[in-house]
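Of the protein chains in this complex, one is absent; all others appear in place.
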Amino acid sequence: MFDLMRTAVIRKEHFNAAHRLYNPAWSDQENDRVFGKCNNPNYHGHNYELLVKLTGKTDPETGYVFDMKRLSDIIKDEVIEPFDHRNLNEDVPEFQSLNPTAENIAMIIWRKLRDRIDPDYDLKITLYETERNIVEYPAE
Amino acid sequence: MFDLMRTAVIRKEHFNAAHRLYNPAWSDQENDRVFGKCNNPNYHGHNYELLVKLTGKTDPETGYVFDMKRLSDIIKDEVIEPFDHRNLNEDVPEFQSLNPTAENIAMIIWRKLRDRIDPDYDLKITLYETERNIVEYPAE
Amino acid sequence: MFDLMRTAVIRKEHFNAAHRLYNPAWSDQENDRVFGKCNNPNYHGHNYELLVKLTGKTDPETGYVFDMKRLSDIIKDEVIEPFDHRNLNEDVPEFQSLNPTAENIAMIIWRKLRDRIDPDYDLKITLYETERNIVEYPAE
Amino acid sequence: MFDLMRTAVIRKEHFNAAHRLYNPAWSDQENDRVFGKCNNPNYHGHNYELLVKLTGKTDPETGYVFDMKRLSDIIKDEVIEPFDHRNLNEDVPEFQSLNPTAENIAMIIWRKLRDRIDPDYDLKITLYETERNIVEYPAE
Amino acid sequence: MFDLMRTAVIRKEHFNAAHRLYNPAWSDQENDRVFGKCNNPNYHGHNYELLVKLTGKTDPETGYVFDMKRLSDIIKDEVIEPFDHRNLNEDVPEFQSLNPTAENIAMIIWRKLRDRIDPDYDLKITLYETERNIVEYPAE
Partner (left out) sequence: MFDLMRTAVIRKEHFNAAHRLYNPAWSDQENDRVFGKCNNPNYHGHNYELLVKLTGKTDPETGYVFDMKRLSDIIKDEVIEPFDHRNLNEDVPEFQSLNPTAENIAMIIWRKLRDRIDPDYDLKITLYETERNIVEYPAE
């Protein structure tokens, strides 16, 4: 019966990016009130730490839930290559009309990876914007 | 359908405090047997690392689940101000008659924050007493 | 009603070990294709970080879910003593016929500890093979 | 004789900023060749971790080399306030004509703090641009 | 000529303790002004992280500068056993008349270890009172 339990594997990657938080439907004053210094029009930036968690069954032939080298390659393809050393607002199409908060970045990463990972696996994203501000999507 | 999934945000804070573990209903020998060196009557102390996790919906206007600056302010108000650089047993009313184990500290923090956070949000506390002893309340 | 919620305690320990990934039913080429440099016949090794999580009720007499000193002793007995500074493939009976992937190591640790921990407690293992490759068993 | 030995105190702070590396005297091609993706004209960003080390004598009255609260306030004044959540190239006067490499950021921080710290103290800056790229100024 | 260069080995240990900063020669007001919340008469506490660095020659027979197991045992003897889970002001003789600032704790640890380590080795102490307040003795 033990063998029926599912196992999760987690891969950690990182990227560095600039961003700015603001809502174009609001006045400057309202943006300043809600987003404070995160609303700097010249941008600021972060070292984002990304954890991607896949939950599934361990393959008895390999002892793997998922090949971590392949998972790392998919993350590099879908996230690191398009996001790393970029301005999320200016350079990343998904944030042209979506505020690049940590919550929204995690959700976009989830959608991009969901398309590449077999639906038999559960997928969960944890994103560290700083050591003290962390987001999980979806929440457990 | 993706948009219906809930998101969690986590804020990390810390405080330094002294404490002593003991049960006043027991003999000194029984306290020593159960709590060992944690029962030193002159106290010892820790750098506590605190993670506060709120689970809710991302507001489409802000891209936030909860304003992390406001969450940090609430934690400072309810936990850091009354606990930091204090003796938990002597200076904190909640532990006058409750043993300040990591389990009980996490539970008290949860109760104090639960009163300040809208019930639409799930609330979970993770408390690191040391890098090697960690408590979660409530458990998932 | 708050008191009915369960609490989790987590103890962190570590061990250093050598291992090699391969499937004896496969050709060398197939092993190389699937396991890459992890298939080095002379072994490689890791500093494994182990988190053991027990979920249960806080005892009102002690304020403990489980005595962390006792949990640490059980982990030392069942995991650190037999695994630390060993070759998992050569020195550890459980991996004589089981590939010592992080998934399988976590599962074996779970089984060994499950026999020593009262079934009233839920048990979960998190194993860091490196800072970037992490496994959870069972998955939540 | 032991008492004559000097002691160092180190304070850790952090700031988040956007930057771009380029040399205006060079062609775009030359900037791309030397700075690669760090030359993105739309900027990228980092969570900078800053260590400020002062070496001096321990005051026998206080047991302090330097009041760490006062050191933290000076760093906040000179570094965190003007650099945090800013675009170093656009918002910080010192980098109007100086490339904001980690080396130059550390040097500028040193100069700003050197003016505020009594010359009896040696001053050294360590700056983490990422966990893997670190600069010390001056080198020991 | 390469072989003539000296090598350093560093051992990391930790202890948890309570302390209070104050100068008995001063008024309460003066103690509050200088030490702030660190002057709480009921004590507060820390998880101290201790790095002990020995610099010497690598022994060609063993490849060791110093047996790290023996270094760990000496540190446990001289520092962990007398300091861990103690009140530094109340329980540790060296701080009966010496303010237990991080600077003074590092200096006392240095003196205690200096007596146990062959003078051919240079000895240096690094003490983390928190992740953000660090002391080195002697300074390089």
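Each chain carries a letter (A, B, C, D and E) given by its place in the written order, and its residues are counted from 1.
Note that in this section a contact is a pair of C-beta atoms (placed from the backbone, for glycine too) under 8 Å apart; a residue touches a chain by one contact, two chains touch by 3 or more.
Treat the numbers as computed from the prediction; the structure is a model and nothing was measured.
Remark: the absent chain touches shown chains C, D, E in the intact complex.
The residue from E:V65, E:V79 or E:I109 that touches the chain not shown here is E:V65. Within subunit C, the residues in touch with the undisplayed chain are 14, 16-19, 37-38, 40, 42-47, 84-87, 90-91, 130-131. Mapped onto subunit D, the interface with the missing chain covers residues 21, 23, 25, 34-36, 98-104, 106-107, 110-111, 131-140.
Where subunit E meets the chain that is not shown, the touching residues are 2, 5-13, 51, 53, 55, 58, 61-65, 67-69, 122, 140.
In this text, only the chains that are shown with their structure count from here on.
Any chain that touches subunit B and also touches subunit D is listed here: A, E. Note: centroid distance subunit A to subunit B, computed from Cα atoms, is 27 Å. Inter-chain centre distance (subunit A to subunit E, centres taken as mean C-alpha positions): 41 Å.
Multi-chain contact residues of subunit C (touching two or more other chains) are listed as 140. Interchain contacts (touch definition given at top) occur between A-B, A-C, A-D, B-C, B-E, D-E.
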